[in-house]
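With one protein chain removed, the remaining protein chains of the complex are shown where they sit.
On to chain A.
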Amino acid sequence: MSVLDSKIPKGPLKEKWTNHKNNINLVNPANKRNIDVIVIGTGLAGGSAAATLAELGYNVKTFCYQDSPRRAHSIAAQGGINASKNYQGDGDSDYRLFYDTVKGGDYRSREGNVYRLAEVSGNIIDQCVAQGVPFAREYGGYLDNRSFGGVLVSRTFYAKGQTGQQLLLGAYSAMNRQINRGKIKPYNRHEMMDLVLVDGKARGIIARNMITGEIERHSAHAVVLASGGYGNVFFLSTNAMGSNVTAAWRAHRRGAYFANPCYTQIHPTCIPVSGDHQSKLTLMSESLRNDGRIWVPKKKEDAEAIRAGKKKPTELSEEDRDYYLERRYPAFGNLVPRDVASRAAKERCDAGFGVNKTGQAVYLDFASAIERYGKEKAFTSGNKNASKEEIIKLGKEVVASKYGNLFDMYQKIVDQNPYETPMMIYPAVHYTMGGLWVDYNLQTTIPGCYAAGEANFSDHGANRLGASALMQGLADGYFVLPYTIGNYLSNDIRTGAISTDSPEFEETENAVKERMDKLMNANGNKSVDSYHKELGLIMWNKCGMARNAEGLKEAIEEIAALREDFWKNVKVPGTATSKNAELEKAGRVADFLELGELFAKDALHRNESCGGHFREEYQTEEGEALRDDENFRYVAAWEHKGKPADAVLHKEELVFENIELKTRSYK
């Protein structure tokens, strides 16, 4: 085991990033024209990185599996993006955003990285507005904000319930400008199959053209992985169907350490599972917790009656409802961080108070918000003696203007009207805080291989706060990576173009082809999806919201056995030389079957509870997470050694100089 160097610059927290930028090597504009960079993934991190790198003068190639860069899954982010602008004058600052993020991450993130994130957050909003991103505004014409979980200020900028789409279209438009200038060459419907190393440095990739099946070689002086998270290891998640770990996992197999794989975010407000046919889960934005109140019946018999369809939630009086978040966490109430809210829902459902046919759901109720907004609206529009009906009607209009598209989405899926009856929600896998280990420069342990956005592990610790993923993706892409990568590329100004005719490209291409042949020729009788579902069940039951040593040990064995069976008995019909969704899925599931085991191994080794990682053996009497700062205040970075079981642990000690470690309390 070695100790990893995070390369955090010396000096006071507030000066680290500025000093670092002043001291790193730059590449002169003429030389940038001779340097190529590959960017994998075109979501917020990849799209913004590609645009800025091209604008700086590098030659950029982007790769995405979708038919257009604009469809990357950042597009589905709903609620918003944080920035410490303090436009509301409610006491926000870079320090407070930094503090909230470190605390929210349960003290498992790097101070230096998080402060930098807070420092550049304001600039992201400036940039996006300049690009024509239509954020929500107040009547005065200025930008509007709302609150998100785990904080006491209003710092979230938003564009109704589709902030992600608007920000991604902004990054995509910046990409388009560079594509039009010939500085970005987009390779859409292309999937990265492996990373090519020459003399120990990342020098290119092997990609598959998903239309023709052709295997292609692409070289560059550096490779940026912005390929997103690995939540789909659970099969059911809020990720897109195509979201996968392959790019990151292939890099891991080539020498990039994988950090904290067990840190997964289970989002509290998703539409509950309805049946076995389900292919994915849908998120209901956390912004709904601004106005919705979460509850379950106080009496078990009421919960049972509701499950049996004999009672309706609207029939229960206030006294018969348990607003358990408000009860347990009076200071933050319904706006506790995601990990806390999810666990509290699971606790109530496990105790027998859950609703829906399955008993695996809680209510998110807007009745009191509708009444409150209705009264306010009636009052401000001069109707001082409004009737109850008038108030409810006006209140529904206000709620519709805030959350209309989310309510519509809910109604389409569940076939119930959330204006009339409370929504049903349950936690679902949403985001992965773990990812490729990177230093302060966002470089992985492979020289020349960088990771940005959800693909890296760096900023969210053991739990991510709402509206921080968009912030981190754009911070990495627009403002961090394009500068830090220059320090590395400054050594490459005399290298010249990288040839794809080297033995290294040949070998890697052959390995890719061999693996695909193996998948095509396994000739078993089980579909890829059947393996994926089976893996997902193991992950959800044994590595989900609560974990224990016994279950994790079982998971490790079961996943290893499932993987072995997969390579013998999977069936991939069709051919490798045309569009073949089954083959694409097979390659991804094969990687999930390795990652899943490492995930369980990481969770088993971390004998503490922190953030999204909750080990049943380590909890307080009140059922809160019990951290062990003495023994586990480190990043666990795993080195690949052939099989997940043989992965070697490396530690990066986390140093806290500006924040005092405390037990996280939202009471």
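Assume contacts are C-beta pairs under 8 Å (C-beta built on N, C-alpha and C of every residue); 3 or more make two chains touch, one makes a residue touch a chain; residues count from 1.
The rule we apply is simple: contacts and distances are computed from a predicted model.
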item	value
Candidate names "ATP synthase gamma chain", "Fumarate reductase iron-sulfur subunit", "peptidoglycan glycosyltransferase" or "NADH-quinone oxidoreductase subunit L"; UniProt protein name, chain not shown	"Fumarate reductase iron-sulfur subunit"
Omitted-chain contact residue, chosen from A:K14, A:R254 or A:K280	A:K280
Full-complex contact with the absent chain, from A:S93, A:N123, A:T421 or A:N569	A:N123
Touching residue (missing chain; options A:G352, A:G496, A:G574 or A:G623)	A:G574
Sole residue of A:S93, A:S173 or A:N383 that reaches the chain not shown, by the stated touch rule	A:S173
Absent-chain interface as seen on chain A, which is shown	48, 51-52, 55-56, 66-71, 73, 75-76, 85, 87, 120, 123, 125-132, 134-143, 159-160, 162, 164-166, 169, 172-174, 176-177, 179-180, 186, 188, 211, 240-242, 274-275, 277-280, 282-283, 408-409, 412-413, 415, 478-479, 482, 525, 527-530, 571, 573-575, 578-582
